[in-house]
Each structure stands twice: as C-alpha cells, then as structure tokens.
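A single protein chain has been removed from this complex, and every other one stays in its place.
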Amino acid sequence: MQVSREEILHIAKLSNLNLKEEEIDTYLLHLQDILNFANIVSKAPVEGLDETIGANDNYNVFRKDEVKVFEDNEALLQNAPEKERNMFKIPKVIQ
Amino acid sequence: MDPHKNLNILCEEGKQMDITKLTVHELQEKLKAKELTITEITKAYADNIEKYEKDVQAFITPLGNEAVKKAEEIQEKVENGEINTPLAGIPIGIKDNICTKGVRTTCASKMLENFISPYNATVVEKLEEQNLINLGKLNMDEFAMGASTEYSYFQKTRNPWNLNTVPGGSSGGSAAAVASNMVPWALGSDTGGSIRQPASFCGIVGLKPTYGLVSRYGLVAFASSLDQIGPITKDVEDAAILLNIITGHDERDTTSVNKEKVDYTKALKNDVKGLKIGIPKQYFGEGINPEVKEKLEEAIEKYKELGATVEECSLDIADYALATYYIIACAEASSNLGRFDGIRYGYRTENFSNLKDIYRNSRSEGFGSEVKRRIILGTYVLSSGYYDAYYKKAQQVRTLVKREFDKAFDKYDVLLTPTSPSVAFEIGTRSNNPLEMYLADICTVSVNIAGLPGISVPCGVDSKGMPIGMQLIGNRFSEETLINAAYTYEQEVKFREKYSPEFKKF
Partner (left out) sequence: MSREDYEIVIGLEVHAELSTKTKIFCSCPTEFGAEPNTHTCPVCMAMPGALPVLNEKVVEYAVKAGLATDCTIAKESKNDRKNYFYPDLPKSYQISQFDKPLCAHGKVEIEEDGNVKTIGITRIHIEEDAGKLNHNEFGSGSLVDLNRAGVPLIEIVSEPDMRSSRDAENYLRKIKSILEYIEVSDCKMQEGSLRADVNVSVRKKGAREFGTRTEMKNMNSFRSIVRAIDYEADRQIDILEEGGKIDQETLRWDDVSGRTFSMRDKEDAQDYRYFPEPDLVAIRLSDEYIENIRKNLPELPESRKKRYLEEYKLTEKESKMLTSSKYMSNIFEEALKICGNAKAVANWLLSDVSRILNEKELEPDQIPFTAQDLAKMIILIEKGTISSAIGKKVLEELFENPKDPEKIIEEKGWIQISDEGAIKEVVMKILDNNPQSIADFKAGKDRALGFLVGQAMKETKGKANPKMLNEMFLEELNK
C-alpha cells in the first residue's frame, strides 16, 4: 500500500506528534519500507483461523469488589509538571 | 574470635576482582562459608562500577553508594538474625523500564528523565522480599524499542568484548553490566528478543520466560501481549535461581498464570540423554552469518555427543512472524504510549499556549525518533481502513505461528536456533536503516508471538573473539526442560572458563 503525505500527516495528528517539514519524508520512507515488508502477512495461509488475542489462554480473571486505598497519595502527584489544589493543571479547556 | 580479622585478609586488593567474577551461586556459597561478607560483595561491585562504567556506560542511575549503605544494614540484620533469606545482600541491576519506588525510572527516555514511580513493580517487591540490593538502573533502548541500546536518550552502552560495538538491545545495559562484572546479575525485559539478543552479544545467559510466568505489573509497557521480564545472568544456574525469585502468580496482572510454583534449580541436571531437539532449517538459511552458523553446528554436534536426539525440522513462519511482530508490537505501543501526554507526569514542553501544544510539543520533544516511528506505524495499522489488512491479519498469523510451534513441540522437547543472525555490530552502522535493524530480530520474535520461553547461552566466539549465542526454545511452561538442556551444554563447553571480555576497542 502506498502511503501519501496527507496520510502520514493525519497519522501524526492522531498520535499527537508534530513532524517537522524535513522529517516528513524520512518517516514516510521508513513507514513505506516497513509496510512493504509487513504486507507479507497478507500472503500468510490464515484462511479460517481465529485471531489470537493476548499471548495466553487465561480467561475470567476478576477482582473482588473490595476497597483498597492507595496510601501514598502524595507520590501519585509528585511528578506533576504543574498542579494546584491537588489537581493537575493544564491550560484552559473549553468544553 | 574476631570475625573481622579474616574478612580483612579477604578484602585485599586483587581478591576483590575475583569476587565480581563469581556467579551468584558461588557468592552465595562463600557467604554461607563466611569467606565473604555482604558488604564486601557490594563494595566490590561498586568499585567495578567506578572502574568500568566510564567505558561501558551501562547505567542510567548507578546506585553504588546507596547499595553499600544498604549492604551494611542488611549485613547487620543478618548477623542479629532479623533476616534469613538465602540471597540476602546479593546486589542486582534492574533495567530502567521496571518501576522502583524512590529511584527514578526513565525508560531511557527524555519523556521520563525525572520520573519517580509511586510504587514498586511486583518483581521489585519480590527482590526486596529476598533482601536483594538494587545496584542501579540500567540503560536500554528508549521504551525498549530497539536492538542495540543506541536509541537511549542518555548514552550509548558499549559491549565490553569490543567497546566499538553495541551490546545488543533493548536490555543492552543489563547485559553489558553483567558481562563487565559491574552487577552479578540483572533483570531485563523481552518483547521480541530484548533479553536473549543482548545476552548473546555479550557472551552471557538470558532467559525469556513463558508469557504470564512473571508478573508485568510495574514493567512500563511496550507491547502488552509480548512483554516479559526475565533474568540476565552469568550462567544457567543463576538464571534458574533468579527465575525462582521473580515467578509467581500476581493478582495485579490478569495475564499472570495461576500455577504452582516450581523450583527451577531442580532442573539443573547434567544429562540430556534422550532429549529430542528439533533444528528448524529456516533459521539456518541465508542471512545467518557463516561463523554463527558454524558455532551453532558445533553445538548441535555437542548435543548429539551428549546423547540427545537431534533432527532437522521445518518451521515455515519466520518472515510472517517478523512482520506480525512489528504490526502487533507497534500497534500496542502506539496505544500504551498515549499516557505520556505531559499532564500528570513526565516531560512537559516549555513551548505551549493551549492543550494541543502540550500534547504535541511534549510528545514530539520528549520521544526519540525510533519511538515516534513505531507510534506512527502502530497508529497507521490500527487506523480506519487499514485495521483488517494489518492488525487483524497479524492476529490471525499469530494463531498460525502458535499452531506451527504446537506441531513442532509434538515431536521435539526443544528447538535450537541462533539467537541472532550475527555477532555484535559496530555502533552507528545500522541505526539509519530501521528495516535492516528490524530484520535482525528474525530469530527471536516468533517466541514472543507464541508466548513461549527461550534461553540464549553462549556457544563460542567468532574469529575476532566476539561471542555467539545459541537459542533454545521450549513449549509453554517448559522452563525446566530449557534449563536442563542449557545447563548440560554449559557444563560441557565451559565458555566462561575459556573466554572473558577485555574492554578493548577493535
């Protein structure tokens, strides 16, 4: 599949990454290279095979509905770039 | 009797060098026989960090001084009987994508340069329960994405066998630190070969456990369905001992298996008579360095001599598996790395006036180029219109890969392949061609795709003296078989007695 410039810009936007003008071509080239290789999966004999989700056969792994309080609340906020009144501060978001 | 008298004699210069060359089980014996003290051991390693780190650059956060202090504490507690775990006071290095409370966990990324985890990973708790000492956080490719440790934000780690070459990756810091005796052993993580390939490049042992055997809680996720923590050690016995410590069911990880605990040291039996070994011919074709091939063939002969049944077989999935690996790993990574948004922790750009700036500039400035490349690839294969062609197909190929392995394990106990098609390559020679770098993972990724265990053990050196690794792959939860097979070979070949790194450049 041929990846267009618009597509890579759209993908960058979805992933919240800026691509500098000079980076676009490099990323485009690399992506195209890797996808050309990855296309081999379309030739794999997988007709009728289920999809594997996860790497093992565990199922129904649940937790009891019991409260456990995480004690070190301070540690949860210690890495915040900016905080106020125990909340993470960001530029104004209009909803 | 003054116990210090004896210790002082043992602490002489020169003797310390010997300490750090010992394996953990050897250290443990000496501790037991009171020939060494806990403090001496940790000091010896801290000294080695001083000595070799400037050349090897294996640590992101070395903790030599803290470790010595901790060793003194533990020593005292052992002496007055407060602590009696058998490995108390043994130091360990930890890959820097495993969360440690109180010490930064960077994932070798600018994004997490100053990040301090509010909790310990389950494996770290297990190390602490055994009173092991954290000797430092080890370098890696940023977010474990890479096979050379060149993609670290902080530094390029050197291979102690040739300081001009890479140690492999992504657990390159762990492997290089063990190989250069700066830590007696280390934890790594393996998503597509990140424990086995650096172990192979550095002439040591690396074991990637069955998916679900070791808890992933606290391992910063690269690809959730592939990641697994495992030991990087000097020999197979140490790998078995460390595996004993880190395995076990964890309620905080739903993919963790609820199985009875196994004592892997019981599998350290020097006997492979009757063991059925399959040699998948696809892993010995073109693209494999002839010297690597030669050493592998010698290893195969050795197994025959030792009484194993060896047979060539076919496992025609290598290319599919590699493509599938990159599709799945990048897709999961693109989502896993969404949380690095500059809001709750991690790097935040200085250059913003609105929320969008915070997202885009923080992520663009905080992530390195390889991470961005994989996020873009992963986002692409999940995006509308391409999901079925790539991601969905890859999930089906995953089923195919599992089936092919199932068939192989109906006939064989283990499969034997090279760990990597080549020995350690020179720094800077591959990092400009991502696809070429990806192709070098061909021998290891299918193991992760199928969730199997794999171990890399050294099987010789090439004409320049660079180590070559052999990979043994087992069926799910057959770590004991792998340990038995690897141990028997190791006892016979005695790689460590013949070769050791010399910290040279060539």
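For reference, chains read A and B in written order, and residue numbers begin at 1 within each chain.
As a convention for this text, a residue touches a chain if its C-beta (ideal position, glycine included) is under 8 Å from a C-beta of that chain, and two chains touch if they have at least 3 such contacts.
Just so you know, these numbers come straight off a predicted model, no measurement behind them.
Shown chains touched by the undisplayed chain in the intact complex: A, B. The chain omitted from view is touched by exactly one of B:T85, B:T254, B:T349 or B:S369, namely B:T254.
Across the entire complex, the residue among B:T105, B:T210, B:N244 or B:Q396 in touch with the chain not shown is B:T105. Of the candidate positions B:N164, B:T265, B:S335 or B:S369, contact with the unshown chain belongs to B:S335. Checked against the full complex, the candidates B:Y359, B:F409, B:F425 or B:Y438 give a single residue touching the omitted chain, namely B:Y359. Residue-wise, the contact with the chain that is not shown comes from B:I343, picked out of B:I241, B:L275 or B:I343. Think of the hidden chain as still there; on chain B it touches residues 97-99, 105, 107, 112, 115, 117-119, 121, 216-221, 223-225, 251-255, 331-332, 334-335, 338-339, 341, 343-345, 355, 359, 379, 382-384, 387, 391, 395. For chain A, the residues touching the absent chain in the complete assembly are 14, 16, 53-54, 56, 58-70, 73, 76-77, 84-93, 95.
Methods note: only the chains that are shown with their structure count from here on.
With centres defined as mean CA coordinates, chain B is found 24 Å away from chain A. Residues of chain B touching chain A in their complex: 101, 114-116, 118-119, 210-212, 225-226, 251, 254-255, 257, 319-320, 322-324, 326-327, 334, 341-346, 348, 352-355, 357-361, 363-364, 367, 372-373, 375-377, 379-381, 383, 386, 389-390, 392-400, 402-403, 434-435, 438-439, 448-451, 476. Across the complex, chain A meets chain B through its residues 1, 3, 7-8, 10-12, 14-19, 27, 30-31, 33-35, 37-42, 44-46, 49-56, 58, 61, 63, 72, 75-76, 78-82, 88, 90-91, 93.
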